[in-house]
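The block underneath contains the structure these notes are about, expressed in structure tokens.
Only one protein chain is missing; all other protein chains are in place.
Which chain is which? They are A, B and C, in the order written, and residues in each are numbered from 1.
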């Protein structure tokens, strides 16, 4: 039984609290949040204690911490928790600054403690099935990957201003998906971003509509499309062309019911947002973390992979600003190690 | 080059005229119709001559006749045309009377001339593909067949009164499909019919909604569903459960375009009616007839099969009236020869 | 908080135990089973006590019992539990004998206690959506209902012999669905059954392939197709033709992933069996029972409806044996009350 403390009692923290509680081999022991009332309320709902971060990290009975606090606290908390000997699952991104994330990576390496980054989509059953079919060689060699990821509605401009921008905040999931599916980081990134959805986003200095093309050293490419708004819901698709066929993971629809009338055939739209679409993924992600900690196995998503996704985001941000392709080696200050 | 005369210049005659003209190995030479103006107009459109039936049958230059006149003339024309040495393609049904159809069958047998019945659906590319996959053993042994056949709108009551009733007029296509797919006639038929679509149809003594269950001697069953009205178009589906899987031929839709909005996913409805859905089938049917005549091969749909479908219709009509299963041997006055 | 005792610790009992435990407003307090070890093991897994039926019924702290024991015990247990003042959720069917079920119905009426029959499919989210769209008038007046229900693999002949036969054991779910969707029982039933799947089933005196056509007094019809074997999984579909369109609830597939190769497009098959397909339905069913008991509201599925489904099964059994349509009034010995 893994004793877990949750740092962060906001919306995503609540999702994780449920996953921790539902898993037969973990127990939510403590919750911390800068908003003490939020911590108390969430802790109470799960029979846990509201405590300070300090108390949690000092408590040898806590085996692991799940970091779901605001992005600017991630790197610090990862460093402090691993230094205190905890296993860590931290929400993405590691940090908005690639340099800061790399410092964190070094610190963690020294601690020797396991850190997993919460790229939940890898644990979506459909994406996982696509990945395993690809790895089993079902469509031969991978050639062109296409990821579609649209949110149902844009966030408020206030959020945009602290988000780090679309590439670091939203597309980072897709960068990780691409690196995961292709088994390593790309050589270079070419990105375009515009604001056509909401002028307030453009005014806040960000884009709401973006395309990034990633190229691997051996010629494979991945295209990622992001929009802050698809009024019909959360559009989450992956498609991979290989030398012997194509694999596609389609949207999960709200229902199988169809209505055919003189107006046409009306069927369901995609599930509305991440809480609906990725409910199973969050549970599977937590299961994978608990199992890896229990077995002392390698983390299913490493901190290094979190840094690689961030490097892609940094490269995409520069590329969109500069109107030119940006090599990952430029943003990393060193050559990329290609896993594949 | 097959010289063809068309008997009947109505709606379905016009469909056939186009198929004859479009085929590279047949030529529409003559058209006859009780409506002389209709015959002249259709003949003119295809560079053919408007002639009487007598003149056509007496002309040794006419190789084949396509009978598309009213149902009550079919049996007579088949007999006269074969007696005159013509090859014949006749629209379904052979006759509304099973006894009359059986007399015709005998007469044709004596003539030794080839007669094909126009069950166009066998030539629909999707149904043909289902049939060939089944015959190739792709789903093992056939167990349960389900045919859905709904018209987009009910005919006027005036038509209903001369139609012979839904089972002989509409479901006869589905009886033929079932016998064709399963390779022979069923042992018995159980049918239910009601009028819920249009009270005028009920008042005219017919049903507009019907279900027939056919049972073969070895236990295989087929279920046929008919409705005179599906407001969304022509619903034409076949589904076959076998010991190793299921084959389904779905509707052909008007378009591949989908629109996803907050209201859901809107895609196309089925093609509207038989002219749209079975355009390719009519061409393939004619091609098959011309090829079989040219090669002296067996007709792709025999007159005997036309009689078998009519026997099913007769049995279904009696079953629905009587509230009991009716054996085909009862309506035929002899045992059914089971092809399969 | 509803204190619940579970009578029956077999496969379906275990499904219900999880639903009881997962619901925030019910608590599994006790488990009884003729197999004491099974009761102990299931009780232990949920922090409940293994007790005798007698002890459970005598305990005023038990508010409700869930009957998931063998069919031949259902009617007795319903009568005893309601006499003891418990609210009851009982698995289908009420009994294999219609007469016995009617006696039970009377006894329960005298007790004044609420009894719900476990027709779980009504709580499947897709079927529920179809029903509510129909009730909202989205396709006009209902005309023809079609239910497809195939199991993935036939049960052993030993089960067949005590099952009451396909119509009472398997198709009873579909009879309930038809009555539920159309809002009342049919006037008459016409059924056909054969054995083509497994000769052992035929040898045991049952059918494995069956079709029933139900007719309502106003002309509406429902067609139910059952097979004991669809090798690809649990085929569970509902389709309803109305005066203004068609509603269809399709199968729930195992995944959204598609693979397109030179061999074609390969997508997932339906979820394998009822545990997978109806997991959500069992939870919703239990939720509905708990809510209705808490509010003193009418049961979402009444014992009377359980009797009506059984009457359909009895009529279908007779119809298939007799080769003739059977009126529900014949099997009930009285007129059917048509709810719709």
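Annotations
As a working rule, a residue touches a chain if its C-beta (ideal position, glycine included) is under 8 Å from a C-beta of that chain, and two chains touch if they have at least 3 such contacts.
Owing to the predicted nature of the structure, the values given are computational and were not obtained by experimental measurement.
Among the chains on display, the ones the left-out chain touches in the entire complex are A, B, C. When you scan A:230, A:313 or A:331 for touch with the missing chain, the hit is A:230. Only one of B:126, B:208 or B:235 touches the absent chain when the whole complex is considered: B:126.
The chain omitted from view is touched by exactly one of C:107, C:128 or C:260, namely C:260. Contact with the omitted chain, checked across A:24, A:60, A:112 or A:219, is made by A:219. Summarising the interface, chain C meets the missing chain with residues 230-232, 253, 260-270. For chain A, the residues in touch with the chain missing from this view are 141, 143-144, 146, 148, 150, 188, 190, 192, 194-197, 202, 209, 211, 213, 215, 218-221, 223, 225, 227, 229-232, 235, 241, 243-246, 323-325.
On the side of chain B, the interface with the absent chain consists of residues 125-126, 129-130, 133, 138-139, 244-252, 255-262, using the contact rule stated above.
In this section, only the chains that are shown with their structure count from here on.
Remark: rotation between chain A and chain B after Cα superposition is 180° (nearest 5). With centres computed from Cα atoms alone, the innermost chain of the structure is C. In terms of their C-alpha centroids, the spacing between chain A and chain B amounts to 58 Å.
Those residues of chain C in touch with two or more other chains are numbered 244-246.
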